[in-house]
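One protein chain omitted, others in place.
Naming follows writing order (A, B, C and D), and every chain is counted from residue 1.
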Amino acid sequence: MQTSNLINWQPDRSKFPDQLADGSFKVDLSSGKYVKIWHGPNHPGVTGNMSLELTLCGDEVMDAKTHVGYLHRGFEKLFERRKFIQCFPTVIRMCVAEPDYNEYNYAAAIEELSGIKIPEAAKWLRMLALEMSRLQTLLRIVPGQGGTTGLGIGVQWGVYLRDLILDRFEELTGGRIYHMYMLPGGVRGLLPDGFRKRMEENLKEIDDFVQRIDRVQYQNAVFKKRTKGIAVIPPEWVDQYGITGPNARAAGFNRDVRKDYPYLNYDQLDFEVNTDNFSDIYNRSRLRWRDLQQTVDLIRQIMDKIPDKGDFKAKTPNVLHWKIEKGETYIRSESSRGEYGYYVVSDGSEYPRRINLRGPSYIHAVSLLERLLKGANIADIGAIMVSLQSCPPEIER
Amino acid sequence: MESQNNNNNNQEKFRDPNLDKRTVISPDGQQIEVDPLQDYFEQARPQVHKPASKVIEKFLNWARAESLWVLGFGTGCGSIEIPPLTTPRFDAYRFGVAMRPTPRQSSVFIISGYLSVKTLKRAIRSYEQMQNPKYVIGLGSCTINGGMYWDSYNTINRLDYYMPVDNYVAGCMPRPEAILAAFESLKKRIKEGRADGANKYAEHFDWYKANQKKVIKDWNMPDYNW
Amino acid sequence: MSIIAKLLWVLLGLFIILNWGLLMGALIRKIVARVGKRVGIRWYQPWLSLPMLYSTRSSISHGVMYYLGPVFRLSGGVGIFLFMPLIVGSPYFDNFSFAGDVVVILYFQFFGMLGMALGAGEGGHPYSTIGISRGLAQFTTVEVPLTLAVISLAIQYDTLSIKEIAAAQQGGITNWTLFTNPLATAAALLSMLGIFRHAPFNLVQAPNEIPIGPPTEYHGTYLGVLRTNGAILHVIEAVLFMNLFFGGAGNWIELIIKTFFIYFFTVFIGVVFPRFRIEQSVVWFLKVPLVLGILAILFMAI
Amino acid sequence: MIKLKDILSPFTAWNNVFKAPVTIKDPLNREAAPRYRGFHFNDIEKCIGCGACSMICENEAIDMVEVATVETTDGDSGLRPRVDYGRCCWCALCVDVCSTESLTMTNEFKWVSEDPEDFRYIPGIDEKPWDNRTEGWKKPAPNYEFNQLERVNMEMLGPEERSDSFVEIVQGYSKEQAEKEADRCIDCGLCVATCPAHMGIPEYIKTVRNENLEEGLRIMYETNPLPEICGRICTHKCETVCAMGHRGEPLSIRWLKRYIADQNPAEEYQRILHSNDIDTNDKKVAIIGSGASGLSTAYYLRVLGYQVKIFEEFEAAGGMMRYGIPSYRLPYDQIDKDVNYILSLGVEIQYNTKVGKDITLEELHEEYDAVFSGTGMHAGRSTKIPGSDHKHNYMAAGLLNKITKGEEIHVAKEIIVIGGGNVAMDITRSLARLQNQKYGEINILTTSLESEDIMPADREEVVEAREEGATIDPGWGPQEIIIEDDEIKGLRVQRCTRVFDEEGRFNPKFDEKDEKIFKGDMVVEAIGQGADFSYLKGELKDQLAFNQRGRLEVNEYFQSSIPWLFFGGDIIQGPDVIHGIANGHKAARGIDKYLQANT
Partner (left out) sequence: MNTTIEETLTSLESRFELKDIKQQRGDLVFVTVKKEQLISLLTHMRDNENFTHFVMLSVVDWIEDGVFQLSYILNNPEKHVDIVFRCMIERENASMESAHHLWKQVATYQRELYEMYGIDFPGSPRVHESFILEGWDDIPPMRREFDTKKYSEDTYFPRPGRESKDPKEHMKNKLYPDADK
């Protein structure tokens, strides 16, 4: 027994402060044992532009406070001054990494409140854009998980492939990052000539990438060592914190807005929700990898069904003074991070009363992150943040 | 006078007790007065540095231009276009552009879009920690005249009021190609010896400071942080 | 040979090593870029960056020790160089190697690290402390297996002179320590991963995972010095392993090829693995290479 | 336990070393996708400066600025968009909303500058490297529209129902229809300059959208005291310059005006317009004629507090609007609605008094401080061709007058109308109705000098006349009325090859070889009317200045060379209600100025 203890070296934790039931530590700052440091916002290990106020004991985080607001632009205030159509280019900027869900949610909310039915082609094109958006995010975030632990090579491949998808976006929508494609009432264009062919070529490359990243990243001893069993989200937290998306699905919850509240034509697609039974960094990342495969498959299915002709925009009132009837609604869709919701209130005027975004990162990167960081190693912070896929701009908007 | 008062009130309101002067007792029993603001920061004003003599400066400028080290501080939306720059598709490394994780080692600060007030405070610190010579590239509409957020209560409108900017790139967001073009343009400017933002900042230090302080209400740091 | 002439030869060697180091760094980076499907930097980029770094018009100082940090580091690198025979059998390029030089070199390896520790500690940032304690912790565990391997070699060749160890391996590839003492070689090569600090053992300098530490505190001229030292150190460490395990070099071409491949070996592993956390890498060094090193000694002693 | 596979498999990454990099060789010259939303380009010729781009821009990135090379004309504000790339977000909403499709985006996207002031330019005027690019964001498809190009159709009586009665044809918009039509307006205001009265068109259309019709009425009365009338028979010049008309149908501005007026009940007018108690001053103004200009002058003077009295020749007010325009276009009760409101403000009217006969101008001058004369053009003009002195050759004005008065008129079985203006159409359609009532069939032919494309009549008038069964055969010059046995047998006409000469003067030319005869036993001439200045006599007439073409000379406030005497309406401007109203408004201000100056 003694020898195995020597080999499986267990650190002596008797000098560490006590961990309370809620995960926090009893920290006496005046003892001089602890270091208080700021991690971010200008720091390569922090996703996006946010910062963490850490209390460290050695390498271990005793207490973490998130500080957001570095990207606060006051969108929800600006909407007060913008007409409904003018909000359309503005909402997109709420999340830089994956803007299309903003477009969709906003457009869907407006359409629901004003009773507009969008053409069939528009539905499929919206789904295409949404899934492409998910694809480009996953192409960043799946190898990005390796990147946070020092495996930079997958990031290079992934960002390259993401660039190809952005090229397709550019062709389809006219924009590279901010597509501004899903106008309330429909979309802004049909598939360009030759799009399917080029898309299929890209998807083939991505298929190949999926296999390679599996071999390089997921079947990697060091990567496993770094990510397995780290930052575990127990199933009971899921409802306590309101966790959604891959973070919840990795904990065994079969929750996917696309299945549970089918929007657009998702009910016509054939797919199963990916779940896992233990939500640590590895499994969450692995789940995203499976999502990536699934997304490629969904895009293929969608491409088969998109009509090449037909109306793609419903008739809308004159956009310069479009009034939406008094009412309120909540629209949700499944982004790559989880449930993405828009709470839209109209007071019957040309200007929206309130547009409030429910971004999954609002929960994942504030309350959940603060909880997960307690007791974590400082070197794992980046990995934890990426595994939660936190996106600060949607927290502070 | 009124603004002066206002400023004082602000400083009182946003006072951070951790930054107050305090006395500590050293292990050998001596009383030492500690001023955290003095301790953590250096307060000397920035200085204007004269360029080296002609030929040498030309050579150095050439080296500086061909070796641009970019501070990886994603201040706004534009940071999403930085990864493509450094990855296979656009591969800025082959143009002598490299990403650095720290302001001290960087010579180029890319303000990638809008700056909220909270970020501006950090951006100024980062800028001041960069060593002379240093260059600033403003990405997108937001740095020129406020862009999308021109009427927002929390984002600045004109970057050139807070730090000297060498190049602006139009776009929202500028594509990586446009950012590369900005690097090319910046190289030209450096080689011509016109990229002298750091000296300009030192020369007009008071003006920049006044602008910064007008915006950053809780100015709880020394005027110059290295 | 007069001491002046000797010094000039040493300086020539240093010049070649420095330039080869810069070029090798660029070539390796270009190869790594290829793995990432990139073109990579221009091969002459390192020469451009140095004047850029040395010519910053201002710099931040945290006091004398902060300034001395890079100097210590450079003297660590140059120190190793000074006692390292470069070309086997060449009187011009054996530098100041002497009978016990391997011990001195092992000492100098730590010298630079300690200098950094002092300098970065002067920087005052909490992260520097974290970074330097990580660095020292890892480097200590890296040194142990290397030392064991060297002891094993000393037993094998009955000498502490690199020159003699290298000379003893001449006369065919089968004479290399690689084949005559594979256990020591294995222990040394694994610890070499830690010396060159590529993944999975580069957490010490990873900006992602440890924030502002020594590798990010130094800038301008300081960084220029560190980079110069890096170029020298990479080659000279490779020369050390070449001399100890791969038969030394009979001429410059051989040296260039061998050092390249030795260095490339660490990169080859480093590219495809993430980093170990510091306690993981410490445990790893204390497990695998240490055991190999002890075995190598036992093997040789018996 | 660590698996060996987990250590070895990552090394598969290295096989990339032997593959070529995927890096773009020359990224600086890489072109964006054909649809890319890059920098703006504006086709200056096509652009009308409506400012829709500026309105939709959420960033206020687009300024409308004056441009040296573009002049301000009817339907073109002379302004061009200037884009500020310190604000733009490249959403292309400005391109999508552009009413003429002149604004586009190219797929150029590289613009680096050291000077932040550079990023502000006028696309199409300031030369840029991308001006000749063909690719870039355009409107994606014809049916992708931000604006509604089609009008909301107006409910009208069908030709069957209307061709035998004088019931009003146009039914008016319902609430939904009006709001939908008002919704098409993009608020550019290009129409305001073209409207002779410069009515606040976008503003009152906005009140339709906002369901605030009382405010709409107030806006209309600021410049036009006869909205019911104008809402029906205005020549709607505004609609010719409507921004929507460049690619679709212009807004039905006239119908919307009518909608507002119709929806406000007459008895509420005083409350809505806040005209319950107007302070009256001691100045008195006499107005000759209760036509559009007279009523307009009366209204605005009354609002200013003057004591106004109108002298009207006939027994009802309205002038040409009542006695010239058939009631299927303008029902008499609607005239009464507008007139009665004006009268209700305290304007007096004396019917059956012809100035020059029942009372002289001098007498008016003695009793009143100023006189406004809007006597209109009631004297029909004749072609003076052989046979035009026949008893069954009539003047349109006279006939219309009689129809209004309800007098019996001669209606023949086959009628020929000469004239291509709105009066010609009015008489054609009135006579057609009478024919239909009398004979149960319609047999009427209208011809004009002008060919169909330059006929001055409103397009819809011609179309409706045809629908009702009238034959319109334009482009013929009448040469002779053929009379046999003292009865009219027909009209000999020759093909008219031109109406105006190069200098734009009326100088018709005929092709003698192309000649034909229209059959008919009654001819009505509707080629224009003249003014009757018989009331200007003696000394007064000598003091008045006339220009070379025989028109009265007046200053910008319609003041003649006799300071107390103002003229306006048809006699000055030619026949048009809205001009009359505008003249009246202006004259009222002129009179006010004159009277203020004299006290």
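Everything below uses one rule, namely that a residue touches a chain if its C-beta (ideal position, glycine included) is under 8 Å from a C-beta of that chain, and two chains touch if they have at least 3 such contacts.
Just so we're clear, the structure is a prediction, and the values are computed from it rather than from any experiment.
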Partners of the unshown chain among those that are drawn: A, B, D
Touching residue (missing chain; options B:T155, B:S185 or B:N199): B:T155
Option touching the unshown chain, where B:A65, B:A123 or B:I144 are the choices: B:I144
In chain B, positions touching the absent partner: 10, 13-14, 117-118, 121, 144-146, 150-158, 161, 211, 214-219
Residues from chain D at the interface with the omitted partner, ascending: 49-51, 54, 60, 62-66, 72, 74, 77-79, 84, 86, 116-117, 120, 188-190, 192-193, 198, 200, 202, 222-223, 556, 586
Footprint left on chain A by the chain that the document does not show: 68-69, 72, 74, 76-78, 80-81, 112, 239-242, 253, 255, 260-261, 327-330, 332, 339, 341, 343, 345, 353-354, 356, 358, 362-363, 366-368, 371, 396
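Keep in mind that, in the parts below, only the chains that are shown with their structure count from here on.
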Separation of chain B from chain C, taking each centre as the mean of its C-alpha atoms, in whole Å: 36
Gap in Å, rounded to a whole number, between the CA centres of chain B and chain A: 30
Sites on chain B at which at least two other chains make contact: 87-91, 94, 101, 148, 172, 175
For chain A, residues contacting two or more additional chains: 43-44, 89-90, 153, 156-157, 160, 176, 178, 216, 220-221
Chain-level touch network, classified as line, ring, star, complete or other: complete
In the complex with chain B, residue positions of chain C that touch it: 33, 36-42, 45, 48-52, 55-60, 207, 212, 216-220, 223
Chain A - residues contacting chain C, complex: 7, 9, 11, 35-37, 39, 43-45, 56, 59, 146-153, 156-157, 160, 216, 220-223, 225-226, 377-382
Partner chain B, residues of chain A touching it in the complex: 41-44, 48-49, 69-74, 77-78, 81, 89-90, 93, 96-97, 140, 155-157, 159-160, 162-163, 166, 176-178, 393
